[in-house]
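All protein chains but one are shown at their positions in the complex.
Right, chain A next:
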Amino acid sequence: MSDLSELHIDALTEIFSIGAGRAALSLSEIVGDEVHISVPSVLVINSEEIDSTTLALNGGRFGAVTQHFCGPFNAEAVLLFTEDQALKIVGDMMGSQMSIEEIAEFEHEAMCELGNIILNACLSAMADILHFTLESSLPNYRIASADEVLCRLKENADQPYVMILHIDLSIENRHTAGSLVFLLSSSSLANLVVHIDQFLGSIS
């Protein structure tokens, strides 16, 4: 399906792990407690092959933070958490500052920020390591059902490839899993492969 070898995937996993580390550091500073983020797997597939298993989404409603970015390759990056988990993460992050009733009202803004931190960290790690610069839109948060999410990912004809990162996030004893999805056009994917090859060439 794509021109990515195991080596490419390993390099991407490494890059995103560095990004995840940066995101965890920023989040720790905000919550004043230890935060761990890891990227256990990276997957690149055709968007037609995408389903709830590949996204590790089990029904229900999702909070999705989206940023469009451009540079040597353009993509739409979407960070997905189940709505319940999103609320719990935000609740933990806000700590005792706010009561549970207030959380729902501030969820959008806080989720936007959480998504923004993780997306920016992953994008900037990629830009730093692969030596290019990226520009990005501001984050946008919305809530959607699993079907709506899948439908939107599949119908995107201009971006037939998806890169999926499974993300594990733990804040103060709470463990959460989410997915970071990059929607890529064929040429964007090809450009990404070129940059990874250059990077691999430079270190070998």
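Of note:
By our rule, a residue touches a chain if its C-beta (ideal position, glycine included) is under 8 Å from a C-beta of that chain, and two chains touch if they have at least 3 such contacts; residues count from 1.
As a working rule, contacts and distances are computed from a predicted model.
Missing chain, UniProt protein name: "diguanylate cyclase", from among "4Fe-4S ferredoxin, iron-sulfur binding protein", "diguanylate cyclase", "ABC-type transporter, integral membrane subunit" or "Branched-chain amino acid transport system permease protein". Listed residues A:Leu12, A:Leu55, A:Leu79 or A:Ala127: the one in touch with the omitted chain is A:Ala127.
From the set A:Glu135, A:Asp158 or A:Glu172, the residue in touch with the chain omitted from the display is A:Glu135, counting the whole complex.
Hidden from this view is one chain, which touches chain A at 26, 29-30, 69, 90, 93-94, 97-98, 101-103, 105-107, 109-110, 112-113, 116-117, 120, 123-124, 127-128, 133-139.
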